[in-house]
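Left out: one protein chain. Kept in place: all the others.
Naming follows writing order (A and B), and every chain is counted from residue 1.
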Amino acid sequence: MTPDKINRLGIVAVALFTLLAPWILPVFVDEFWVDIYSEMLIWSLLAASVNLLFGYVGLLSFGQALFFGMGMYGVAIGIAKIGLGFWPAFGFGILLSTTMALITGFLAVRLTWHYFAIITVVFSLIFYFTALSWKPLTGGDDGLSFTMPPIFSFGEETAISLTDPTVQYYFIVLMVGACYALMGVVLKSPLGRAFRTVKENDMRAALIGLNVYMIRLTAFVIAGFVAGVAGALFAFFGRYASATYMFYHVSGEAVVWAIIGGAGTLLGPVVGTTLLITLREELSDVWEHYLIVVGVIVIVVVIFAPKGLGGLWMGMVNRIFDKSANGNQPKEGGE
Amino acid sequence: MSPTQILEIEDIEKHFGGLAALDGVNAHVESGKLTAIIGANGAGKTTLFNVITGILPPSAGRVKFLGQDITNKPVHEISKLGLARTLQIKSVFNGMTVRENLWIAAQSRDGVFKPFQRASASSRANQVADQLCEELGLTQFANQEAANLSYGDIALLEIGIALATEPKLLLLDEPICGMGPAETEQTVEKIRNLAKRIDIVIIEHDIEVVFEVSDEVIVMAQGKVLARGTPAEISTNAEVRTAYLGDDDDA
Partner (left out) sequence: MELVIALGMNGIVWGLIIALIALGLSIIFGLLDIINIAHGDFFMVGTVLAWFVLDTTGNYWLAFLIVPIIGFAMGVVIEYTVIQPIKNAAALSIVATFGLSIILQEGVRATFGAAPTRLVPPIQSTIQMFGLEYEVYRLFAAAVSIAAILLFFGFLHRTKMGTWMRAVRYDPETATAMGIPARKIYMITFALGFAMAALGGVVAAPITTVDFQAGVDILPFCFMAVIIGGLGNLEGTVAAAVMLAFFEGVMASFADPTIARIGSLCLMSIVLLIRPHGIFAGATR
């Protein structure tokens, strides 16, 4: 057993749990947790897009909700206003968010650090206010709801649609899984290593001949794509889109999930998102002002475990193996 | 210009506000010779390196590398042409392993925009990384994070990173700064060996080391080239002696 194997086991365990959740969860808790779990998976993608930028390229985006919103509105406008079918609407949402990421990224990745964080907030606010005021298209405050078109239809009678809860659950699992697989592949590629050089030392990266700007932009577009898929899935999940989800608080929440889960690990965002949404679901019944607890947790994690729970876990695993194997294990985990 | 001139610097000026850090530098580096640049603090040596490598755009003048104009080219493109450098403050990828540090530098020659290929399948880069680990004596630390290395090993790793990019010209900015006597001796030896394969320009404060390793010395003062010649010529140059060797206690 090596840390790498343990992490691979962890991924398998999460995947198995996810696949069997519709049977496992009802045994222990109320059935609506299956729904909540699929929602968590969607939100974890938004956190994963933050993580891809912050954990691997070193850019803290406080505006990922913009791409989430684009994915969401792409689906809702596609279906409700343009009359697209299921797949074209899905594609439209993702295309919209990826294009938006390309355009805003083209400008934003010129900046780094605080300035990058600020410009991403500013961009997301511009489109948030635009969505709010462009009522005929977006529905403004009220949002835009739609009727779910079928995924596939065979003749007049039979159709597969997300209105079937099982179909919906596995559709979400499939899409979220595909995104994580994509990120896993990219992070293990030469490009993934190039991401890390930019995070570690962008001057050195440029000096060895890496085009830092293009690397940052590529990461930004991939992150926008992932956030867009999340937004499109969320639109299908809720059958509606709303500007509320484009506000910077949503971006901020995603940052919190990613950092608490552990930036720089593939599954960290899943852990962070699951934990905090569970906390919300459980605590909000007990204490109306549970958010105070969330705020305290955020601060405590940032101070005492800046690498998040994922970082704590990796540290623990590595320590155990350093002791037993007396070797120098690569710290790169969670991939 | 003769083909042996690997680097040509023509009338380079660099102003910061009203201050002229480089005030019309003219110099060239000849292939096959180890060139050293010396000068007091603030003479503009590192600024010159920054202009050559594209980190700072010059206010005026031209830089030619292998006969090609590289003025105002981006840093990464200059690197791709075969010009590598180390920084005065040691600069490696701290959070990555020694092997990954060397690997990515080697891979930069083959391109990194390969999102669907496995990094570990890049056989050429793997080979270069392993070979350099061995050459530099870092094999035992290959899987350790660079941040955990000793100061001397980090300096070695930085040179290794530069070598992994297969440069034609290597700029070393105070490579032995901050090293103890033993480390200094080792590093000087390595540099001397390297100079047999690649052209090297070195900025160094330690005059003894400079006179020991270099074939050609360029003396800078106040953003200009004050003198140039063999170590023997420089050590007897009256102008240099008063302006630099005499003035500066550092030297």
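Here are some notes:
One rule holds in what follows: contacts are C-beta pairs under 8 Å (C-beta built on N, C-alpha and C of every residue); 3 or more make two chains touch, one makes a residue touch a chain.
Just so you know, these numbers come straight off a predicted model, no measurement behind them.
Across the complete structure, the visible chains that the omitted chain touches are A. Looking at A:I126, A:M148, A:M203 or A:M316, the residue that reaches the missing chain in the full complex is A:I126.
Only one of A:F32, A:W87 or A:W113 touches the absent chain when the whole complex is considered: A:W113. Listed for subunit A, the residues touching the missing chain in the whole complex are 54, 60, 62, 107, 110-111, 113-115, 117-119, 121-123, 125-126, 129-130, 132-133, 248-249, 252, 255-256, 259, 288-289, 291-292, 294-299, 302-303, 306.
Here, only the chains that are shown with their structure count from here on.
Rounded to whole angstrom units, the spacing between the C-alpha centres of subunit A and subunit B is 42.
Across the interface of their complex, subunit B is touched by residues 185-186, 188-194, 196-197, 199-201, 203-212, 214-215, 218, 328-332 of subunit A.
Interface residues of subunit B, counted against subunit A in their complex, comprise 53, 55, 74-77, 79-80, 84-85, 87, 91-97, 100, 103-105, 107-120, 122, 125, 141, 143-145, 161-162, 164-165.
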